[in-house]
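Sharing a structure with you now.
Let's turn to chain A:
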Amino acid sequence: MKKYAFFLGCIMPLRYPGIEAATRLVMNEFQIDLLEMNGATCCPAPGVLGSFDLENWLVIGARNLSIAEQLGLDITLTCNGCYASLQEASVILNDKERRGRVNALLEKVKRSYGGGTQVKHVVEVLDKDVGSETLKNHITRQLKGLRVAAHYGCHYLKPTKIRAHGSSERPVFLDDLVSLVGAESVPYKDKNICCGAGGGVRSGEPLVALDFTLEKVQNMTAAGVDCIVTPCVFCHLQFDLGQTELRDKGRLKERVPVLYITQLLGLAMGLSPEKLGLYDNSVPPAYLERLGITGGNK
Partner candidate 1 sequence: MSKLKIGFYWASTCGGCEVAVLDVNEKILDTLKVADIVFWPVVMDIKYKDIKAMGDKSVDICFFNGSIRNGENELLAKLLRKKSRILISFGSCACGGGVPGLANLHNRRTVFEKVYRESVSTKNLPGVIPRTCSEAKEGELTLPEFYDTVKTLDQVVNVDFYLPGCPPPVDLIAKVLQSFSSGTNPKKGSVLAPEISLCESCKREKGNKKIAKVKRFHETALDPKKCFLDQGIICMGPATRSGCGEPCLDANMPCTGCMGPIPGASDQGAAMIGALSSILGIENEKEKSENDMDQLVGEIKDPVGTFYKYTLPSSIINRRVK
Partner candidate 2 sequence: MAVDEFQPKILGFLCNWCSYAGADLAGISRMQYPPNLRIIRVMCSGRIDPAFVLEAFKSGADGVLVAGCHLPSDCHYVSGNFKTYRRIAALRKLLQQLGFEPQRLRVEWVSASEGARFADVVKEMTDEIKRLGPNPLTKTGGEFAGSSLRELERVASRVTSTSQA
Partner candidate 3 sequence: MADERIGVYICHCGTNIAGTVDVEKVAQRIAGLPNVVLAKDYKYMCSEPGQAMIKQDIRDRKLNRVIVASCSPRMHEPTFRKAAQEAGLNPYLVEMANIREQCSWVHMKEPEKATVKAIALVAAAVAKSVFDEPLQMREVPVTPAALVIGGGIAGIQSSLDLADQGFKVHLVEKTPSIGGHMAQLDKTFPTLDCSACILTPKMVDISRHPNISLLAYSEVKAIDGYIGNFKARVLKKPRYVDESKCTGCGLCAEKCPVNVPSEFDLGLGTRKAIYVPFPQAVPLRYTIDRENCLYFKKNICRACEKFCTSGAIDFGQLPAEVELEVGAIIIATGYDLYDAGHKAEYGYGIYRNVINGLEFERLVNASGPTSGKVLRPSDGKAPRSVAFVQCVGSRDKNANLYCSRVCCMASLKQAHQIKEKFPGAEVSIFYIDMRCFGKGYEEFYERVQQEGVRFIRGRVGEILENPDDKNLVLRFEDTLLGEVAEREFDLAVLATGVIPRADTSELQSILKLSRGPDGFFLEAHPKLRPVETNIDGVFLGGAAQGPKDIPDAVAQAGAAASRAAVPLSMGKVELEGIIASVDEDLCSGCRICESVCEYGAIKMKEKSGKQVSSVIEVLCKGCGVCGSACPTKSIKMCHFTDDAILAQVKAVLRD
């Protein structure tokens, strides 16, 4: 049984516990053990706190890494932002001199980070540890007819120099996953463009962020989709909450429901929508009716 230190971050546990529940359930199905990182904090947010003080960002990141190191485990997580922080921090901290500087600070709180902790996005765990064969075998409910707008987000793929997951221009893993559950990944304009939330824009310039979101949702709607699927909790929030905000401002009429990848997968694996927290999103899961799903056998 594979084990990971499960890094929660902020948005998932505090705003979208459904994603946390779905991820735990799905990983459990695949016999992947998620251990708690007691006392972990914000990653810290790469675009906001990283924009304020990179050195503080690095040392807090190192502290989070040190918790996993103490457990003797690699980290998995669900948010592209957390991934951006911790993965990049782990790369930076492979450098002895920088690690030394960070450890001088961590020493004050009797911690240290030795380097070498791997940070893997849930996507990688599904891809590498579970594998498409096992995934296929666990699909009990083909989501036939579901038209999906796949949204990759930025920070799982980029910068490619330190995140070697292939080309950032035309990624396919999410589309592959959508096909795997029997749904259809619908092409839409500007598929690879940012949701608008990152870099502190959601907190600092919310209207600009929403403008990104609106354009993306309009492109998705024009392609005729039932839902959005993303591998990033922050993008999830931006689409889910952002659309409601847009509606409240009168800029958007029809909202497109959003699923996190483990929620989509959980649904296809026969888990109940309630347990997956699909009803806890701001935008109701209208697609369930279309698919004729009312409950789950698990």
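Here is the rule we use: contacts are C-beta pairs under 8 Å (C-beta built on N, C-alpha and C of every residue); 3 or more make two chains touch, one makes a residue touch a chain; residues count from 1.
Per the selection procedure, all candidates are chains of the complex that A comes from, given by their letters.
This is a predicted model, so every value here is computed, not measured.
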For chain A in this complex, which listed candidate touches it: 1, 2 or 3?
-> 3
What residues on chain A touch candidate 3, complex-wise?
-> 167, 169-170, 187, 189-190
